[in-house]
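A short worksheet on the structure shown next.
Note that this complex is displayed minus one protein chain, with the remaining chains in position.
We just call them A, B and C in the order they show up, numbering each chain from 1.
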């Protein structure tokens, strides 16, 4: 049984608290928020916990073994550092930190303190993403052509981060998880419309070796909500529509083959079009699965796959994306 | 009555011939193709015409007043030049020419010869595009935020051009037609997978002043066929799904407003979400409408809106796109 | 402020309790259930209420002014009768009663006791149904042709009622509410597959004067979930897809007109096809709106539109449907 304290009870915090509360291996013991109104709401939901308005007090509470940090990104470093220093395990909301150096320092600190960092890339615990990883690991799609993600809607404007830091962490963490290739550079086009230096539309290209590339469309100004990822390979191709109520993943037995006829200059590309298959996807709540995995990693002293390094990889790409954006789309090497 | 000769009876030529044949104002008199098999097919369909295997002979036929050039792009310049020199009007398949200089030379020549050039941007004559232009001209969408086009499928590989020259002319010509803004630069990311130096996946960003931007995803390797354009403005937003059998255009009474509270630093963005409206779209065959318009322009000695200059604008963007692509995505000024 | 006691905390009861709890005008004071496990769950959610395992004790509790009966249909009459006798207002789950005579007796009793009966036809409080009523009341659809409802899925088998008593109350209550016509007869075809005399597939036709008719497909054995209603008139036609996340209601400016050419025997039917319009639908929680309306009716001593008589009309049609079903589909006059 791991005693958990949750810092931050705003938009996402109640979900984190609820799942650590109902997760069999964990014991929600304390909640902290700076705002009275939110703390009051927490008290109504969990009358028997301890409540703090100062996160450092929660961190220093001896009954707390692990801290979930569900606060704005700019505070992650300070809070995670304080918790790790006290030897507490940390569960940090995505994006992990505001820049790569902070991520590196935390990873280093956790290593020295022998504690666990888990970055909350919740999507990695959905049935859909697990199925996609399974397919790619089993080479079902063959050699990969491209990864294309569209995550757009008439979105909630963030005031502290642009659309890339808001939406892309989901897709970058998913791509890093399922695609067994190392990105080498990033180039970004984007724009903003309200004179705030906060981009609300962005197109992110991630470059790899050998022709594979990835692309991400993030947008807060779209008339329609789309969350669709295409992954195409030479054996099969797939579509993941996260908004579909059923058949979220469709695998097409379609492919393209190059037949090089020696002696003939012309390219011979042949197409194959077969059945479509929509595997059944588990609809277990991802955050509960992730909470149980956090507890398991702590108890078994095991490094999570969504550890600080996984978080750092995403942050590093976000930093590079911002750099490319500010330079008018130049290719920034990772 | 205008006498038309069609050069090229391959993939698109039969459609051009059929529509000039049935268009009340035009008189299809001759067809030319280099391949016997195609010429034979043309003879079966229109037994009473003249047939040529040498395009120059068709061009020099005195009964031919206007020539439709429906051949590979690399031949457009030579054939159009020959026709214009003979004082014939020309209808040229898109893309207009293989480069901007050729386009400029043809425009100049037509001007001197007092003949008409029409570039076959067929989509501009569809009910959907006409409705979109009507909406934007009437300021229905308000101030425009972005234009986003996705035109992808498991496509027919072209051997002589890449996916940009194959698919983007449609969308660039449409954007140029409906968006009353002047593009200033272009940057492109793309990749290819068969060692042929022919890109099969490309992402094209087109830059404008004042925050508006456009983006085009062209792709021959997609598991699913998508032809969808989003145009978003501060008053309304719209989606054009060209594959929808019904309700191709949906106009959302949705918008975003910035309210600047003096004294308060924070950005206040407010959303509005109202009804959706799908206007009835004419489903007249675009190519027939275009054929009639070609005849009308000839008879009224009137410059078509899809003239050589419209074709040149698209070619110039394609050239810039290729340049950006080859330079790893650098922004190329138009 | 009206004090509410809820009897039944199974599938739907928690929703009823939650909404009377959060509704500003009502005060949830007591919950009753026969099962310990359910009562325990209620105590966790609302620690400060009174709890009963005997419904009569709850009914006799003097602090309770109104009783919500959310139990199996066969118990509705007995519980509602007891509550009405004690002068309590009742909110009864649909279907109102197990037969028409029970409904009539309760209506009579409420009349004598000067108390209010509201039957929980929740759908009548959704934004979609309210919009449909508004459209039909404003004669937007013109003269009505037909009403067609499909409510099918791989459903939860009920053990005490057949698919008609389970699913049709929704649609019959909606039709009675929005269509200003009086049904005159009903005929039903159905079947069952597990030897239990419980029909799992049924097709219900409801007959009216003047050519209008209604049809309902209820089904527990469908591979796909469909909840779609078509209402067609001579001026406009509409589709309500309750599973659509957006654009639940689509109104088609389509119609059919009969032009009788005197002297010519032949029927001239002409079609009209115009725009489609999807009005914005309120997504307020229907049950909360209904709870507030219950309180309002009690406080203003006002008869609800979903009163006992509305419930009786549905029960009477269900009885007739069963009768028709058992007689092999004979038309049963209402």
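Annotations for the structure displayed:
Here, a residue touches a chain if its C-beta (ideal position, glycine included) is under 8 Å from a C-beta of that chain, and two chains touch if they have at least 3 such contacts.
Since the model is a prediction, treat every value here as computed from it, not as a measurement.
Of C:239, C:278, C:297 or C:320, it is C:239 that touches the chain left out of the display. The chain omitted from view is touched by exactly one of C:60, C:104, C:140 or C:192, namely C:192.
Of the candidate positions A:143, A:273 or A:302, contact with the unshown chain belongs to A:273. In the full complex, chain C touches the hidden chain at residues 145-146, 148, 150, 152, 154, 157, 159, 187, 189-196, 198, 201, 203, 205, 207, 211-213, 215, 217, 219, 221-224, 230, 232, 234, 237-239, 250, 252, 254, 256, 258, 266-267, 269, 271, 273, 328-331.
What chain A contributes to its contact with the hidden chain is residues 246-247, 253, 273-280.
FYI, only the chains that are shown with their structure count from here on.
Between chain A and chain C, the centres computed from C-alpha atoms are 43 Å apart. Separation between the centroids of chain B and chain C, computed from CA atoms only, is 53 Å.
For the pair chain A and chain B, the distance between C-alpha centroids works out to 39 Å.
Annotation for chain A: residues touching 2 or more other chains are 224.
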